[in-house]
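Submitted below is the structure of interest, expressed as structure tokens.
In this view, the complex is presented without one of its protein chains, the others remaining in place.
Showing subunit A:
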């Protein structure tokens, strides 16, 4: 990925970003050299398991965590070292929807007040009447009845609360919305509602999303392009079709093979690639390729070289010395 984002098309970009956290156990390398670009009007999906650094990557785009090195770009401006005062403007341009709508709404505030808060903070409406009109407009957009404005979060269902979270994110007409596991804590029958809502809003308003989730089927469904993270790095990126049909990185292949399919006949015939062991500690990631300690196709060369993302086919890239080849070997009978 090119280091200089093009202001016309790229809404947000990370260039060789690292985010390290000092802890008593050592320095946690949560994000360790991630570059990505989010283009206007698209959904970039970011998948990975716990500890992969996907959420920290999302937080870095809002500067909710401080980068250790590398740079963060939003709407053509480098925001890596913006002051706290300027960050307020950034957080109007980049909004966030969190996993747990219960935890991200103030239980004492009415729904209307919660949605009005960003309007007040960013001085977006002139006077109380205009603000109320805008709150009603936002409630309409996310499919909530206007009378819910007077209710409190505990009176709403989980799905309704997540709609409020989305309305708050929309309030400032942001360039980018970071969706961090927006459906993970919702019931199955409600997840589809929220995914359809997000896609409908994107079509209607031309929104740009970074969709972060561990649910591969959901990310595949929502995204135009996706990136797979493992231990602080992007190990593979491409279109969902490229990655789903022909994963080039052994980790992606293992991840896809672990996703259960709701069809007993398919499940009985499937050959799973079961990874051994756990994800290594981000305090002390393996040298060379980070996946080599769990990779069924690891070879001696993998210990000596830290692979970078290289082109497999057009936009499809993978960080594996034996990209493609290793997966074919794993899938062979």
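Just so it is clear, a contact is a pair of C-beta atoms (placed from the backbone, for glycine too) under 8 Å apart; a residue touches a chain by one contact, two chains touch by 3 or more; residues count from 1.
Quick note on the criterion: contacts and distances are computed from a predicted model.
Asker: Quick one: the chain not pictured, UniProt calls it what, "Sarcosine oxidase subunit beta", "Succinate dehydrogenase / fumarate reductase iron-sulfur subunit", "Dipeptide/oligopeptide/nickel ABC transporter ATP-binding protein" or "N-methylhydantoinase A"?
Answerer: Of the names offered in "Sarcosine oxidase subunit beta", "Succinate dehydrogenase / fumarate reductase iron-sulfur subunit", "Dipeptide/oligopeptide/nickel ABC transporter ATP-binding protein" or "N-methylhydantoinase A", the absent chain's UniProt record gives "Dipeptide/oligopeptide/nickel ABC transporter ATP-binding protein".
Asker: For the chain not shown, which residue from A:31, A:210, A:255 or A:327 touches it across the whole complex?
Answerer: Checking the options A:31, A:210, A:255 or A:327, the one contacting the hidden chain is A:255.
Asker: Could you tell which one of A:40, A:134 or A:221 touches the chain left off the display?
Answerer: Once the missing chain is taken into account, the touching residue is A:221.
Asker: Out of A:130, A:205 or A:266, point to the residue that touches the absent chain in the complete complex.
Answerer: Answer from the full complex: A:266 touches the omitted chain.
Asker: Please identify which residue in A:147, A:278 or A:311 touches the non-displayed chain.
Answerer: With A:147, A:278 or A:311 as choices, the missing chain is touched by A:278.
Asker: Touching the absent chain: which residues on subunit A qualify?
Answerer: 49-50, 157-160, 187-193, 195-196, 199-200, 214, 216-218, 220-222, 240, 244, 254-255, 257-267, 272, 274-275, 277-279
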